[in-house]
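Just one protein chain is left out here, and the rest sit where they should.
Letters A and B name the chains as they come in the text, with residue numbers starting at 1 for each one.
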Amino acid sequence: MAEHYTSFSRDDTRWLLQRVTAVFLVGVLAFHFMLLHFVHHAYEITLAGTTARMSQPGYFITMVSFLIAGTFHGVNGVYNALVNQGIEGTPRTIVKYGLIIVSLLLIAQGIRVAWAMTGGQLI
Amino acid sequence: MPADRVGWHTVDSSQTTILAGSNPEVHMSQSYDRGLVENFGRWTEFSAGMWAWVFHKFTGWVLIGYLFTHIAVLSTAIEGASMYNGTLQGLEALLIVRFMEVGLLAVAVFHILNGVRLLFVDLGLGLDAQDKSFYASLILTGAIAVASIPTFLGGAF
Partner (left out) sequence: MSTHVSESESEAQAGTDQQTTDRPAAQQRRLEKKRASNDQREQADSSTETDEETVHLKVFRYDPEVKDKQEPRFDDFHVPAKKGMTVLDALIYSRDHYDSSLTFRHSCRQAICGSDALFINGSQRLGCQTQIDELDQPVRVEPLPHQEVVKDLVVDMEHFYDQMDTVEPYFQEEDLPSGLDEQRQDRENREKIKMSTRCIWCGACMSSCNIAAGGNYLGPAAINKAYRFVMDEREGEDLKQQRLETIEEEQGVWRCQTQFSCTNVCPKDIPLTEHIQELKREAVKNNLKFW
């Protein structure tokens, strides 16, 4: 008992986070689809409209969280799939860090785009 | 199929060693490795839960792939309004894109519905109805996708 580790071990952290992001994504993905395909039709979208939405702090934060949660959920899912595939050793380490780098790049680019979409009108 | 499915019908030699126990060489000559039997050649024997897993994986791959392309397309916003508007409207003018959007909606809806099903399974709720909830996800996905066709194809013709 005394020897029991007190830290959150990594596998259950990832398992739990995958579920927590899932709950968030279920709502936001449905909202996103409704808003940009049914409320506003995709073919009517212009930068002006996008800027009007992105300039609202709540919307901006929601979309950035959506991006981060979606990237984690998706990339973690890909990693899990590859682990199930039996990837081990060096290839696994390479894939792991490769996926982390790709995720960070995607999030960085996403935030850059989101920022550009605000047209400097945020806040 | 996505790459993660390949392992169902490939066997690497390390696995044989694991299964064969302490003395792989003796076992190799005396026993027979049938490999992974449940490959797609036996798809008729798959149960609801296996199909749910296959579809969830497949839709997951599509969605993460789409996320990357989505951000790439939206990146045109950095170039300014004419670039952004031109790109989006140019894509929306293509009929194939409209149909792919219906497909994307179906994929997203299935992943959401089956994802909710899996969350309930994780909570240990309704495990006896796991097959029915999968069929319900499928039917609902189909219904929503069909119902959305007018919206998605509106103005495309």
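As a convention for this text, contacts are C-beta pairs under 8 Å (C-beta built on N, C-alpha and C of every residue); 3 or more make two chains touch, one makes a residue touch a chain.
In this text, all values refer to a predicted model and were calculated from it rather than measured experimentally.
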Residue, one of A:Thr46, A:Thr62, A:Gln85 or A:Gln109, that touches the chain absent here: A:Gln85
Absent-chain contact - pick from B:Ala81, B:Val102 or B:Val121: B:Val121
Missing-partner contacts on subunit A, residue numbers: 1, 4-9, 11-12, 14-16, 84-86
Residues from subunit B at the interface with the omitted partner, ascending: 7-8, 15-16, 18-22, 27, 29-34, 36-38, 42, 44-45, 47-50, 52-53, 118, 121-124, 127, 130-131
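Assume only the chains that are shown with their structure count from here on.
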Whole-Å gap between the CA centroids of subunit A and subunit B: 18
Residue numbers on subunit A that touch subunit B, as the complex places them: 19, 22-23, 25-26, 29-30, 33, 37-38, 41-43, 45-48, 50, 67, 70-71, 74-75, 77-78, 81-82, 84-86, 106, 109-110, 112-113, 116-117
Partner subunit A, residues of subunit B touching it in the complex: 2-4, 6-7, 12, 15, 57, 60-61, 63-64, 67-68, 71, 74-75, 77-78, 80-81, 84-85, 88-89, 92-93, 101, 105, 108, 112, 115-116, 118-119, 122, 148, 151-152, 154-156
